[in-house]
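Next up is a structure, given as structure tokens.
Every protein chain except one is present and positioned as in the full complex.
Right after this comes chain A.
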Amino acid sequence: MCSRPEPREPLRHVAVIGGTHGNEMSGVYLAQYWLQAPGELQRPSFSAVPVLANPAATAACRRYVDCDLNRAFTSAFLTARVHPDDPYEAFDFVLDLHNTTASMGTCLIAESAHNIFAMHLCRHKLQSPELPCQVFLYQLPGEESYSVNSMAKSGLGLELGPQPQGVLWADLLVRMRALVATALDFIQLFNQGTAFPAFEMEAYRKVSSVDFPRTEAGDLAGNVHPQLQDQDFEPLRPGAPIFRMFSGKDMLYEGESTVYPVFINEAAYYEKDIAFLQTEKLMFSVPALPMLAP
């Protein structure tokens, strides 16, 4: 696990990426709009660049064409290519816009609490009372980073839900647009020489994933229990029901400790054999983000 030092230079090259998954429509639609009207992404110290990450998947309104773009950015994959032509390497910071069918509300996704700049950005957003949000850290200790935003020096994923694939809901769109504006404002504050003190913050860190119950043939044998559906970030205690079998029987959570499930019943995760992710709720101490040297 590599810890990311705080930036020493102003962040001049910032990208806002929509359509990493072509059927997650809030980011797709905003990126398409900003490509035509980029003024909204400008700040005095930089101009963020809108990117439509996967135009072929967007045109087909599918998550991906051949394989999942958001899981392909490992070094093995990149070095395997004859011409590693990475569009994001040049960026100092990347905002990656996603939707989920799970009831995740507004979720900020960083790889780990070691990403100090991203953690400060999360904190900045959490302080805005009209945009309540949660912070999810997806990297397991020792796990290599594989998201689009890992290619930039720093980055943050915005995950808004619930929203079906292929659908645009106005309230989510408005919320995502406001989040992007807040993030760009934060980068502007940093670039113009604002220091941010150390703080403690609650966040949800990934522990493991849980698959659906399956038949011997690998087909689903049940679905997410009505008592777990839409309960993202709520405590799941030992003995609580997690699946309802098609036979009518309930399956219970047999772990020993309370966990906090997220991405419950996300459409795109059926093929990844994930019914939900288990997280632990932890308090993190994040060091100060010092003022840029003038």
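The definition used in the following text is that a contact is a pair of C-beta atoms (placed from the backbone, for glycine too) under 8 Å apart; a residue touches a chain by one contact, two chains touch by 3 or more; residues count from 1.
Quick note on the criterion: contacts and distances are computed from a predicted model.
A.B. asks: Just go with whichever of "Ribonuclease P protein subunit p40 isoform X1", "E2 ubiquitin-conjugating enzyme", "Nucleoporin NDC1" or "Aspartoacylase" UniProt uses as the name of the absent chain.
C.D. replies: "Aspartoacylase"
A.B. asks: Kindly state which of the options A:131, A:220, A:240 or A:292 is in contact with the chain not pictured.
C.D. replies: Of all options in A:131, A:220, A:240 or A:292, contact with the hidden chain holds for A:220.
A.B. asks: Which listed residue (A:20, A:54 or A:101) would be found touching the missing chain in the intact complex?
C.D. replies: A:101
A.B. asks: In the whole complex, not just what's shown, which of A:61, A:140, A:181 or A:291 touches the removed chain?
C.D. replies: Spelled out, the listed residue whose C-beta touches the missing chain is A:61.
A.B. asks: Residue-wise, where is chain A in contact with the chain that is not depicted?
C.D. replies: 29, 32-33, 37, 61-62, 101, 162-171, 173, 219-220, 223-226, 229, 244, 246-247, 265-268, 270-271
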